[in-house]
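Quick one: this structure, given as structure tokens, is what I'll be asking you about.
One protein chain is absent from this view; the other protein chains keep their places.
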Amino acid sequence: MLATDQVVALVGVGILLTALYLQAESFVAPLIPTIALQSLLLAVLLGWLAWTEHSVDLAVVAGVVVAIRGIGIPWVLRHQIKAFRWKVREIHAAHRVTGHALAAVALAVIAWFVFEETLGPVFPSPAYALPFVLLVQGLLMLATRSNTLVQVIGYLEEENAIVYAAAILVGGFPLLVEIVVFLDVLGVVLVGVILSIQRDVTGTLEEGQEETLSG
Amino acid sequence: MDPTAQVVNVLQAATVLLLSPLLAGIAARAKAWTESRHGPSVLQPYRDLAKYLRKETLLPAGSSRLFIVAPLIAFGAYLTIAIVVPVITPYPIPFASTVDFLGGGLLFGLAGILTALAALDASSNYTALGASRSLSFAALAEPTLIVVFFAVAVITGTNNPYVTNNLIASNFSVYLSPTHLLVTAAFFLLILVETGKLPVESAGLMEFGMLEEGRTFEHSGPLLGISRWNGWMKQFLLYSVFLNVFLIPWGMVSTPTVGGALENLILLLGKLLLLVAVVVFVEATFAKVRLFKIRDFLALSFSLAVLSVFAFAVLGVP
Partner (left out) sequence: MTPSDPTVWLFLVLVAPAAGAVLALIPLPRVSEWSARLAALVTLAAALALLAIAPSEQWGSYLGIDQLSEVFLVMVAGIYTTSTWYSRRYLRAVSHPYLGVSTYYALLAAFAFAMVATLVVSDLGLMWIGLEATTIASALLVVLERKPTSVEAAWRYTIIASAGLTIALFALILLYGATGTLNIFRLAENPPALSLPIQMAIALALVGYGTKVGLFPMHTWLPDAHSEAPSPVSAMFSGVLLPTALYAFVRVYRILPSPPVALSDLVLGFGVATALVAAFLLQRQRSFKRLLAYSSMEVMGLAVIGIAIGGVALYGALILLVAHAFAKSAAFYCAGNVLQETGTTRIEDVRNLGSRAPWTGAAWVLAAFGVTGAPPFGTFLGELLIVTGALATGNVLLAAAIVTAIAVAFLGVNSQIGRMVFGGGSFENPSSTGHRLSERGISVAYLNVGIALALGVVSLPYLTEAIRAAATLLGGSVP
């Protein structure tokens, strides 16, 4: 039987691989099943923890993550892609695959070191640094991409990091279920509303207004 | 010195030397089969070698001694590597302690740089193109190679490929650890680049797709024979290392007899056939990527290698 630490670390490396892929891939369409996969891996971990710690909260969160972030939001995103059709190719990211991949790896190592240096002694194994690493990966995605859908996926990655952290760092957070549901509803609403507004007003998902905005 | 060990030593060098053309022939035949062609006979490389040795050598105007000497030194380097890495024995043969894994990598680099320099020496457009391309991508592949060595080193604590082979063969959980899986994937991608397979390089008569093969364009006669042989030996050695250290380390008989070594040889041939099948499958499935995308390919390989070391830091090895 696997120990909790091992499961945490194995799932963690899997999640990190998906994070690397999310950062390096330049097409938008493959990112959606990847974030779904990441959410599913997380749900697997949550389910395992719920089983070993007999925590109903975690089981509910696992269910919510699978339902909303594993299935629901990817469905909404795919629906949005269909509405844009051929225009969902990331224009800026295509030449930057190398830079993005290397940045993701470098930042993962740095974030891991930062967490280990500051909070290493508190947690039993280095695998507990992974939620923070995932959080930083999500931030990197938000900072380096200019396509709205991809930024949404980066935000979803951050949310996964939060649930991950809540699950393994503190073993359950009082309002976790409410917060997760709230965040997911927020995600769906925002994605739906703002993307359709963007489609209405600008017709594209890329950011292009920096010059005009700074006047 | 132990005579059996000496015989095994010679046997290993002879295996690499004599069987590498066969491997190339099998690979070419298999690739032709996927393209619905009959393809050349698997013994064609030997006939090619015989043909090259009979032909006259033409030297380009303006080339120097280096042009003649480089393929020969590379040949020597590859033969040295042949007795350093685990090919037909899971235990170190007498000369195996000449260099360790890292040293083996450096020898590969030596052969590569000499070939590239000879290519530049030939002052021809195609060879210069091949040299510049292969060196640029080698520069990007080197960090990956180094990190792969690190990964191997962290798994076992040493840089000795034999120890790695034993450890992974005896501990299935080590084989399944993310560190090992990721480094295997990274090394496989690296092999595709180093041996010049699609989706990285398209060998044959397509000059614009050539990375490494372009370097030997100007050699002729026996020198060309030696150069081609170098390429085959490189492929054989890389495949053997990949199989015996990373992918399929099991099954090797460790009795220090010649019979044991011969058994391992048969086993190695079987494993090589398997790997050739995988590589041919990859070649048949993917189109050649654009030149600038090779950088992305190598970056991905590098990321996987770094992640494998990272996974070790996070997980440890069970």
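As written, the chain order gives the labels A and B, with residue 1 at the start of each chain.
Please note the rule applied: a residue touches a chain if its C-beta (ideal position, glycine included) is under 8 Å from a C-beta of that chain, and two chains touch if they have at least 3 such contacts.
As the structure is a prediction and not an experimental result, all values here were calculated from the model.
Of the chains that are displayed, which are in contact with the missing one across the whole complex?
By the stated touch criterion, the chain not on view contacts A.
With the missing chain put back, which residues of subunit A would touch it? List them for me.
The list for subunit A reads 118-119, 121-122, 131-132, 135, 138-139, 142, 148, 151-152, 154-155, 158-159, 161-162, 165-166, 169-170, 173-175, 178-179, 182-183, 186, 189-190, 193-194, 197-198, 201-202, 207-209, 212-215.
Heads up, the rule we're going with is that only the chains that are shown with their structure count from here on.
What residues of subunit B sit close enough to touch subunit A in their complex?
So the residues of subunit B touching subunit A come out as 178, 182, 293, 295-296, 299-300, 302-303, 306-307, 310-311, 313-315, 318.
What does subunit A use to touch subunit B in their complex?
Residues 6, 9-10, 12-14, 16-17, 20, 24, 97-98, 101-102, 104-105, 108-109, 112, 125-127, 129-130.
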